[in-house]
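See structure below.
A single protein chain has been omitted; all remaining protein chains appear in their positions.
Order of writing sets the labels: A, B and C. Residues in every chain begin at 1.
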Amino acid sequence: MAGTARIGIVGATGYVGLELVRLLAGHSGFLLAELVSQSHVGRPFSEVHPAFRSIVDLACSDLSADRLAERCDFVVTALPHGVSSALVPGLLDKGLRVLDHSGDFRFKDAAVYEAAYGLTHPRPDLLAEAVYGLPELYRDRIRTARIVANPGCYPTCTLLGLVPLLRAGAVDPASLVVDAASGISGAGRKADVPYLFTEAAESFKAYGVTGHRHRPEIEQELSAAAGVPVAVTFVPHLAPMKRGMLATIHAQVRPGFDAAALRRIFEEAYAGEYFVRLLPAGTFPETRSTTGTNFADLGLHYDARTGRIAVFSAIDNLGKGAAAQALQALNLMAGFDEAAGLRLPALAL
Amino acid sequence: MAGTARIGIVGATGYVGLELVRLLAGHSGFLLAELVSQSHVGRPFSEVHPAFRSIVDLACSDLSADRLAERCDFVVTALPHGVSSALVPGLLDKGLRVLDHSGDFRFKDAAVYEAAYGLTHPRPDLLAEAVYGLPELYRDRIRTARIVANPGCYPTCTLLGLVPLLRAGAVDPASLVVDAASGISGAGRKADVPYLFTEAAESFKAYGVTGHRHRPEIEQELSAAAGVPVAVTFVPHLAPMKRGMLATIHAQVRPGFDAAALRRIFEEAYAGEYFVRLLPAGTFPETRSTTGTNFADLGLHYDARTGRIAVFSAIDNLGKGAAAQALQALNLMAGFDEAAGLRLPALAL
Amino acid sequence: MAGTARIGIVGATGYVGLELVRLLAGHSGFLLAELVSQSHVGRPFSEVHPAFRSIVDLACSDLSADRLAERCDFVVTALPHGVSSALVPGLLDKGLRVLDHSGDFRFKDAAVYEAAYGLTHPRPDLLAEAVYGLPELYRDRIRTARIVANPGCYPTCTLLGLVPLLRAGAVDPASLVVDAASGISGAGRKADVPYLFTEAAESFKAYGVTGHRHRPEIEQELSAAAGVPVAVTFVPHLAPMKRGMLATIHAQVRPGFDAAALRRIFEEAYAGEYFVRLLPAGTFPETRSTTGTNFADLGLHYDARTGRIAVFSAIDNLGKGAAAQALQALNLMAGFDEAAGLRLPALAL
Partner (left out) sequence: MAGTARIGIVGATGYVGLELVRLLAGHSGFLLAELVSQSHVGRPFSEVHPAFRSIVDLACSDLSADRLAERCDFVVTALPHGVSSALVPGLLDKGLRVLDHSGDFRFKDAAVYEAAYGLTHPRPDLLAEAVYGLPELYRDRIRTARIVANPGCYPTCTLLGLVPLLRAGAVDPASLVVDAASGISGAGRKADVPYLFTEAAESFKAYGVTGHRHRPEIEQELSAAAGVPVAVTFVPHLAPMKRGMLATIHAQVRPGFDAAALRRIFEEAYAGEYFVRLLPAGTFPETRSTTGTNFADLGLHYDARTGRIAVFSAIDNLGKGAAAQALQALNLMAGFDEAAGLRLPALAL
């Protein structure tokens, strides 16, 4: 696509929408054409979020597929699951290209979706067409997709750390253990007691232990990488910070792979990947080095005593885990430089 | 100046230097030519601060005025007071234009400097030449200055909220009370016990109560605005956050000014000022709306019961309070668009 | 009263109730007899708040004045304003002695209450009887009161710093400016967006600028101390921490009082007051030194240049600002040692 692409965001005032507006505000290719927010219709975006005063003063609009079709080339849906699947087909029918943030189009198998989300999928036919929006895995298909399903934050973080090992056959797929910690923005802009400052600050806990919706998503992609069905131990944790996600991933290494060979697997997998930064041996990522960005920082440690590798994968859950990754995919869809608007360093401090 | 300006930063790995590198990394006019850090000579900047991997991998260099003169057009000095005043004259002699972050060139009267900082000034002659780098007050002089003294964070925050009132004669200069709170990055990258997470988190306190170095700086500029010597009550506080500064300013309003008149003073003072955002009546700033930016957000409340006005002025202490304001001044000095590289919204979340 | 006093808490699972349960759990004189929580009837208190497992496993009960009367000697009501005033009269009628945490019984003048809270007071007759529960001001009346109105957190913090000066005639009552910062627990256990971790962390702001309910309460007690009607400038702020409150208080000193005289006023006012700690000259309080306790730490600074005194008053908003102060008053009411259960040091770290 030449020139400028007009973009609309449905769910613009939630955290993912907000972050996307922030990133798009500095993007020379995309034009913010519609900011749909049903709870703030008619109010300037910058009144809802005063940080945007004098930068994004566009008024929020009500949801109208016709209006979106008329004014946009691309639509990003940042909506709860179940809501996206009802809205997106109509947008596609009107010729729009859609990037969806919910879980509704991430699964190849409707039964897996339905078990994880407790909903019947209204359009399982679209699951075959939808492309899983992790550019490092599906770059070419994203370029031409009508519908891209933006990956979950935990899956993004985990897959970047595990897929190379599984593709290389370097680890036992039955041995995978993932402990991941997320900042609190992952819960969205919902007023629930556990996410109050008073409840969340100065504490750390696991949650979703008995079954988190991101586990089947992780397993779908790990199984594809391994070529066999993979069941993973996955435990998310809540850390007292606004943003950031670290996955600490453990796997039993197969005979024949030593520390150097394991590192080589990652070097080769991510050669040429601007947004995946493999840290030097002996150094390990911290989440703040990715705050506000699309970067994923990886660190490796092979322990010969136990024969296990630990992979550390750090992202911003709202960045590479949501809005920045969405922009990376949108750049591909629109034919822009893949890193356009995404080259800025983190607000690490 | 046409095209590209080469810039060097002395003290590049401290917090102010770091923030300046972050902002300059996305600037199309300035070229980061030299990053001087005497504690990290030869190490890539991105090794010291991993957030910059693949973005700013330039190696840190040792301090050499000759090398700076050869490779740069502009030099920013982010150094302790006393160190700047020893270095800057030599840089000027070599034809460089300098923006200095210390207190060494902010004062018109060497005696005031010497009382505040406990140092003898080596070059009081330069105090007359140096321009106080608050563009909203001294824009034209900054454009052509050889040496710009970047204002302190508290002075910036306070002056933007008070100067219009004093210039208009709307408040009693003897009545000024300023309580300001700062994030902890104001203390710099120094390993001192009071700034440890364990000591600073979950607490709030006043500090510098018996005399903070920014008070005479505030008073110098307030006196200039009022046309009479001004003594102010100024109390800085430390808030448990990384960045952000709010000044809550109280003044006794003179007869003849009501709420509407007071608001009009600010509207007129800041008409056309992109970086000063006067919030609508009844709304008040929060620091996070300025995080990472050059914006100053102002709110006003006039209380007819007491006859006092409260002005609320929020900035990022590292942004408009330091590095972003420096970039605004450098843009002016280099003849660039004043807002170049500074139009991005805050990382409010 | 000899031996043990039975106590019931209405609103036991909110933050003030919770803190009172925490303090009473280690108290040898009071027996926790009833924990009323209408949203958790029948659930063990320790199931609602797992920190109390094996310590307070008592089941929460429904609200019943009869049951409270039968099982308790004292009742603490930790309820919203308007709710307390409807409930408390019935409890008094049944012979219970009540300590109320709302604003419903803090005002001597029903009209002031009604203006501040927007409610008609159902029992203005009780306002004359109710004792304002600040032991440092009204110790003797508290001992025998049927109903004690626990002071607000901001009033407690402010009054301890200002009343001695006004009583001594040392400052101009027309000159009072109070900037106070509070931790987020002051907002209670309400799921509102502004109190989410993501919205409140890493930010600082003023709120309630155009009129906070604690201002008339502060003015009532300051006026009593000054002997003239006092109007104060009072600005509350929200700091990103769970607990803690600091009031920074400014007043114009009257002729004849120097730094030593001003300090003497406080020394005399608080001689013998265990819970008010006047810090040595040149040192100033931080809120964390009071976390979890009933202490109020005061610091003083007189600035001869401006003729103003700054008083710094630090408390835990849930401690001396709410539950611990309530326990101090309850100790008085029950005839126990005033400091019983309140001698533990802060969790400053």
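The rule we apply is simple: contacts are C-beta pairs under 8 Å (C-beta built on N, C-alpha and C of every residue); 3 or more make two chains touch, one makes a residue touch a chain.
The shown structure was predicted, so the numbers you read here are calculated from the model rather than taken from an experiment.
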Of C:Ala191, C:Ala224, C:Ala259 or C:Leu279, the one touching the omitted chain in the full complex: C:Leu279
From C:Leu31, C:Ala224 or C:Ala348, residue that would touch the chain that is not displayed: C:Ala348
Those residues of chain B which, in the complete complex, touch the missing chain: 15, 183-185, 187, 189, 191-193, 195-198, 200-202, 240-242
Residues belonging to chain A that touch the chain removed from view: 174, 177, 179, 181, 183, 198-199, 201-207, 209-210, 231-233, 235, 237, 239-244, 246, 248, 250, 282, 284-288, 291, 299, 301, 303, 305-306, 308, 310, 312, 314, 348-349
Interface with the undisplayed chain - residues on chain C: 15, 18-19, 21-22, 25-26, 49-56, 185, 201-202, 242-243, 274, 277, 279, 283, 285-286, 288-292, 295, 297, 318, 343-349
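Keep this in mind: only the chains that are shown with their structure count from here on.
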Whole-Å gap between the CA centroids of chain B and chain C: 39
Chain A and chain B: spacing of chain centres that average the CA atoms, whole Å: 36
Multi-chain contact sites of chain C, meaning residues that touch two or more partners: 198, 201-202, 240-242
